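For this depiction, one protein chain was excluded, whereas all remaining protein chains were kept in their positions.
Up next is chain A:
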Amino acid sequence: MSNFLFGRYLPGESWVHQMSPQSKLLLSFYFVIVIFFANNIASYAALLILIMGVIILSGVSISYFLKGIRPLIWLIIFTVLLQILFSSGGKLLWHFGPFSITDQSLINGGFIFIRFLLIIMISTVLTLTTTPLAIADGVQTVLKPLKGFHFPVDTLALMLSIALRFVPTLMDEMETIMNAQRSRGVDFGSGSLKHRVKAAVPLLVPLFTGAINHAENLSTAMEARGFTDSEHRSKYRIYRWQMKDTISWLVFLAVGVLVLGIRKW
């Protein structure tokens, strides 16, 4: 968990690092939407070339991206197999009971695989080049228009940043609780799944009480430091839209148009 959220950010000064978080966030969403418009080799190739360019510009070694795929590998294999075995159309190559493989289903399976790869790549670029704090700030900027509908954007952003700040604290506490229980003979690592789930329950109770205590003390401390509400505050950090953001958007928009142009309609 701590690796998932914190160990992933790699400090750097690359083009992608210097982009503002709100534009990286929006570009990632935009890219994912474009991915779903691609449906032939040419359009997927265009997106693959774009993402390779982004990876090179991020200055992060490719091995980090491959690590990003590893936890999802079973999901990917399962989805691809489903696609290959159950989709119809095209020339029948092999069949057994309800399963069949056609040339079309093989191609579709390949596309699904590339789709996964692209989505993982773009989100990995985002998390590797942006601190969690910057992502929280980016979310705040992106959601700002919702303020018109009385959506508590600032409160949400503050909650997100405090939550991120407390992740390592709670991780530490969990470690302490686990050690305390290990020293009394609890075994977390082995046994059946049912046994392991059972061992985890006594962990959660002290962890939750601890978290609630933290929350109570934190709210007192925040109040003592003059906190009233999250709307009437100035901001210490600001991420300005830069030339790099504009250029990146132009490239991404051009590729988006290209994909729409070369996809099979």
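Going forward, contacts are C-beta pairs under 8 Å (C-beta built on N, C-alpha and C of every residue); 3 or more make two chains touch, one makes a residue touch a chain; residues count from 1.
Rule of thumb we're sticking to: contacts and distances are computed from a predicted model.
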{"item": "Omitted chain (choose from \"ABC superfamily ATP binding cassette transporter, ABC protein\", \"Chemotaxis protein CheA\", \"Carbon starvation protein A\" or \"Sarcosine oxidase subunit gamma\") - UniProt protein name", "value": "\"ABC superfamily ATP binding cassette transporter, ABC protein\""}
{"item": "Full-complex contact with the absent chain, from A:168, A:202 or A:261", "value": "A:168"}
{"item": "Option from A:144, A:214, A:244 or A:263 whose C-beta touches the chain left out", "value": "A:214"}
{"item": "Of A:222, A:247 or A:260, the residue in touch with the unshown chain", "value": "A:222"}
{"item": "On chain A, residues whose C-beta touches the chain left out of the figure", "value": "6, 132-133, 136, 161-162, 164-165, 168-169, 172, 213-214, 217-218, 220-228, 232-238"}
